[in-house]
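Right, I'll just put the structure down here and ask away after.
Every protein chain except one is present and positioned as in the full complex.
Residue numbering begins at 1 within each chain, and the chains themselves are lettered A and B in the order written.
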Amino acid sequence: MQTVKKFLSSLWQALFGDTMRAFGVVSAALLIALAIAPAKDHFSEWHGYQGRYLSLIRDRGDAISLRRRVQPGIQQTWLPELGVVDRCTTCHQGLKESSLADVHTQPFRKHPAIPHSLDGFGCVTCHRGQGPATTVAEAHYSDRAGEDPILPARYIESGCGQCHQNALTGTPQLNLGRQMLARYGCVSCHSVKLPDGTTLTASDNPPSLEHIADKTTREWIFTWLKDPQAYAASATMPNYKLNDADASDISAFLMSSSTQHAGDTATLVTASAKNVDPTAGASLYGQSFCATCHAVQNAAGNLVGGDVGPELTRIGNKVKPEWLQAWIENPRTYDSKTLMPHYRFTPQQVAILADFLKNKSDSDYGANVHLNAATPLQIAHGRKLVAELGCAACHKMNGVSKPENFAPDLSRIGSKPLAQLIFLPGMEHSLPSYITRKIKQPRGFGPGLKMPQFTLTNAQTDALTTALMALTERSQSMPAKLRVAAVRESNYQPAGHAGKLMTELACFSCHRINGHGSDMAPDLTREGSSVQRQWLDDFLKNPNTLRPSLIRRMPRFNLSDSDRKELTDYIMVAYQSPDIDPDTAPSATNTPATVEHGRQLFYSKYACQSCHIADTKTDKGYIGPTLTQVGSRLTPAWIYAWMRNPQALRPGTMEPNQNLSDEDARALTAFLMTLKSSGKQETK
Amino acid sequence: MPGKTDKLIEQVEHSRVWRSIFRSGTGTSTLHRALAIQQNVFLHLFSNKVRKRMLSVSSTWYLGTLTFGTFLILIVTGVLLMLYYHPSVPQAYADMKDLQFVVSSGLFLRNLHRWSAQAMVFLVFAHMFKVFYRGAYRAPREFNWVIGVMLLLITLLLSYTGYLLPWDQLAYWAITVGSNISSAVPLVGSKIHFLLLGGNQVNANALLRFYVLHCVILPLTALLFVAVHFWRIRKDGGLYVQQSEPKKLAAPDDAVLAKEAK
Partner (left out) sequence: MIRRSMAYAALLLMGVGTGCKQKSAPSPALKPTAIGAAITESSGGKQVGPTGTALKDPLVVQVNDEQGAAVAGALVDFHGPASVRFEPASVLTDSSGQATTAVVLGTISGRYQLSATTPGKAHAVTLQVAETALGYQQQLGSILADKYCNRCHNPESSAERVSNYDNLEVKPHPFTEGDTLNKISDADLMAIIQHGGPALSRSALMPPYANTLSSAEVQAIIAYVRVVSDPPYRPAGTVYEQK
């Protein structure tokens, strides 16, 4: 102790003994202390990055102009109406320099080309992260309550989705995710309110269970509940991971609550399907183009067909034969809102088709399922389970009503604070990883969770996460002028008897008219101005192939003559377009010289034969519809209008708008109108 | 060299300007040293003389001095922080971020303020315990003890009001809990709650009220009480020397006498 005291006192004497020396020592200490603050600024992280940027550009060809544009110090992008204070450009100095596109080291790379200016939206709007920060750790990885770590590149489209409620070409993952939210029934349980005030509605059309006992057996329901994907790999219903007892009770409840359907299945005339060619079923199935909407797994295990209706690979295991017959005969008696058209099959055809489908079964499926008769207690338990698991959120059923506020609202899930999330050990602490894990393992976060297990690929899960990450606080509260609205479907319904016909034939399941319908088949809004009456009549009698390499085809309905005439009349009259003057380019005024001029234009100047076949002997272009009989099909006014601007008549069509002059268009129309059918139309 | 500088210093000290500022002049006589304290507006609150025994660390551990020292640090750093801070609801948190990232040594300033606040609370309690266990509250120092308790309350209130100002989750919920505690007081609880927050919710109004309390009302009150506290130390007979130490009954030996003589 003594030596320390002596040492300290001698030190004190040395430094402060003399007045002048004391003054000098204190001054020196003060100067050093004063230097601390500027030194900290000088050796700050961002200053180092700016120095490295300067040495990077020093050796480049355009060093001088790059150097001139360098802005030292802390840079910020301040957008008050978006709540953006971004200091990212302090370190990311080369963001706007086009000559730095080849630099591969961050943070000096040029920002990849995007359709928006960086100054107009800032960085954090799309990339998240902590904008006001000037250190890497705080800007990129801070995850305190209210702060978001930077978004991984694979979910970047979610940034676009905050303003763009419409489907953009450049955001395929976001579009897929939004589609999936509707198609997989997520929004039946989780409400999603979009920024424009509308609510996202489910698009998957789950069947009503009110008359389920008419349709199927309790054993099938049991096997289905245990694993929907074992019945149909493409089924969108998730797996509720029920044990045998629960599945048995639920199936018992559903069967007991089912009521007799009011339709007249008893009076169904069923013809015998015996004495018929064994391949008749397959060919009728093919001719009716059932594969347009329904998929079947072929021998190789590939799914062939569309996804509008349920998969039919094992339909024989599922439905009762009399139900199947009644359904094929007229689907609307069982379900008035079905998308399936009323084909008007003859009783013999119904029997053939039903027989064919009945053979689509798997003997292993549900082979060992034997259920004892259910007691009232078990039925009551089943009803309780149905209410708890929220089955009525998707399926209409007797005795259990659709639950309200069943699952958490997801309208702002993209802004969920990390402090409110549970992370399992080993999980990355970020919102996208939580959402992904929740989708993949919904019940893994604790006991008593009810969300069922979906079977999705990684790409699908990423798409869903992207769509959910777009539902942020910012998307709900941003100024309306920045929002891009989605294209809303109209609720147009055709009127009168023709309207009823079109509902029965389910035209809107494939076609779009006046903004309502599906995109599978052409838009018929202007069909009256487009086609000739005779052709339309013939087409409805016997739909043939117009566009060569498509798989989907229009089915053939057995329409009666009066029905067909009614439909044709309605389309020709009601679906006229005011933009197309029917008297344009009348065929009567065409001279042979004009026709020849049109032919030359077709083959030489515009080389239409690259995509269209006008003469089967010389042309091979196989992209657009064949034009060999276009003179019998389309009206000259339509052809003329189409030549002048195809995208105005059918937005998004592949046909290039070649900016034809009036003269060229008339000549081409004249030529095309000479390509008529000889007599009977050839069918494909 | 030393001779020249000493002469220079003497010249400055005898100049008119110097004598106008420092009236009594400096010197080493007892009178000079007493006048230096007495005629200084800041220093005259203190006693002219202090017992040598009270200068050793173990007598007071300098707790009161340290408390006042941290208070001064808090005032200086606080004023500097006020230059960057807006007491409005979204802006407050953003200002904290700006302090952290943009202002030179902003993070140091904020951290120093926060740590000094924690230290001051600790020191104030320690000082209070020391005064109690040493018996320095007894007559004639009872009123000074009361002033001290008032200062304790003001310190705690300063700490509480300052806690809300960053407007982050920690701040918001701490003040919510605290104001809900205050509403549990019987009879007048809800009125206190309303008075404290300037309303029923912890929102922009509460923030503004807490800001004014923290930066104006409470510091001024504290300075006032500190002045009285120091004045009372002087008037009550200086720093308290413990009487409870046993008198030296045995004969003092030479070493002790020699030390006493120094």
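Here is the rule we use: contacts are C-beta pairs under 8 Å (C-beta built on N, C-alpha and C of every residue); 3 or more make two chains touch, one makes a residue touch a chain.
This one's a predicted model, so the numbers in the text were calculated from it and none came from an experiment.
Visitor: For the chain that is not shown, enumerate the shown chains it touches in the whole assembly.
Guide: A
Visitor: Just one of A:His140, A:Arg154 or A:Lys193 touches the chain that is missing; which is it?
Guide: Per the contact definition at the top, the residue touching the missing chain is A:Arg154.
Visitor: Looking at the whole complex, which of A:Ser477, A:Thr545 or A:Gln647 touches the chain that is not displayed?
Guide: Answering carefully, the residue with contact to the hidden chain is A:Gln647.
Visitor: Among A:Ile32, A:Val70 or A:Ile114, which residue is in touch with the absent chain?
Guide: A:Ile114
Visitor: Who touches the missing chain here, A:Ala22, A:Val70, A:Ala495 or A:Ala607?
Guide: A:Ala607
Visitor: Tell me where the left-out chain touches chain A, residue by residue.
Guide: Chain A touches the missing chain through residues 1, 3-4, 56, 59-62, 99, 102, 104, 109, 112-115, 152-154, 156, 169-170, 172-173, 458-459, 462, 548-549, 551, 604-607, 610-611, 620-623, 645, 647, 654-659.
The rule is short, and it goes like this: only the chains that are shown with their structure count from here on.
Visitor: Taking each chain's centre as its mean C-alpha position, how far apart are chain A and chain B in Å?
Guide: The answer is 66 Å.
Visitor: Okay, in this complex, where on chain B does chain A touch?
Guide: Per the touch definition, chain B meets chain A at residues 1-2, 5, 9, 93-94, 97-98, 100-102, 104-105, 108, 168-169.
Visitor: Any idea which chain A residues touch chain B in the complex?
Guide: 18-20, 36-38, 40-41, 74, 85, 87, 130, 132-135, 138, 144-146, 419
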